[in-house]
Structures are given as C-alpha cells and as structure tokens.
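Take a look at the following structure, please.
What you see is the complex with one protein chain gone and the rest in place.
For subunit A:
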C-alpha cells in the first residue's frame, strides 16, 4: 500500500512514495539513493544502519518509513561542515577507527548521538551514581557504543577516537554544541 511521505534527509526536503512495508533504511537506500546507512543484520542488532532521527540515534532498519513522515534524518553523509569532516569522523581517521568501513557510517551517527546523550547527562548501565554527572571514560564509551558491531575489530581505535572527541581535543565543538 503506497503512501506519500516527506522527509528531510541530510538537510534536503524529499518527497517520496513508499509501500507501508518499507523500512526507513530501505527508503533511504533504495528509494532515495542515500547509501551511507548500511544494511548489516537488518534486525537492529549490529547498528550499521544507525541514523540520527529528529536528533536521536536509532536503528533505521526497525522503523517503517511511513511512520517517520515529517521527520528529519541525518546520516553520516550529512554531518560534515562544508569541506570539513565532523570531529567524530576526523578522530576515527586519526585513530584508525575502521578497517573495511562498512560499519563506520553507523558508528559515526551512533557516536554523535551518544556524545549528545552524555552531554545531556543521560546515565548508562555502567554509570556508578545515577544522580551524578557523566564522565565519558573508556568504560562508558564501550557501554554506550555496544549497539554498534565492528567485524574487523577496530574497537580499540574507535574507543580512542571517541575518547578524544569527548575530551574536546579536536578543538572544535560538535554540531550539537554549535546549535546549543
């Protein structure tokens, strides 16, 4: 059953017709040709399809496109600032945070969402005191990124990259900071 929906994808307004069965991931990749979110497991377990949906990281394979009519989607292809990579992307390059690259767009979106959540003071499973602030140490980063698998095993580089961004060593704020 076809439905017409509107999405904002990486800053551009898109109108498209989708079958109700089409996931947001398939609408992005197959209908709109936005191939940065990847299809890994297609069951929400690997995180390769992670995008920012109205500012929050989600697995785009587990939501129907029709249910996101009117939403704003940002993929790893839309987080850069002009010619400059996003600090998360820059740090991943710097720290060897990927090998084959298939999981990387999902890692990038998940990391940006994760940094934002930590900034908002959201606790995690490993946060000792639920009422205190968050310090994004290695343990916190690993727990918060556990929804993104990397079969090449680039985790060490990913953690180092995100720890650096969390410490603000790139000397540039994230998009979220700029907006705040």
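As a convention for this text, a residue touches a chain if its C-beta (ideal position, glycine included) is under 8 Å from a C-beta of that chain, and two chains touch if they have at least 3 such contacts; residues count from 1.
One rule holds for everything that comes next: contacts and distances are computed from a predicted model.
Chain not shown in the complex: UniProt lists it as "Xanthine dehydrogenase family protein subunit M", one of "Alkyl hydroperoxide reductase", "PqqD family protein", "Xanthine dehydrogenase family protein subunit M" or "YCII-related domain-containing protein".
Remark: the omitted chain is touched by one listed residue; of A:66, A:108, A:136 or A:150 this is A:66. Note that of A:23, A:75 or A:104, the residue touching the chain absent from this view is A:23. Within the entire complex, the positions of subunit A that touch the omitted partner chain are 1, 3, 19-21, 23, 42-44, 47, 50, 53, 56-59, 62-64, 66-67, 69, 110, 113-114, 117, 120-125, 127, 130-131, 142-148.
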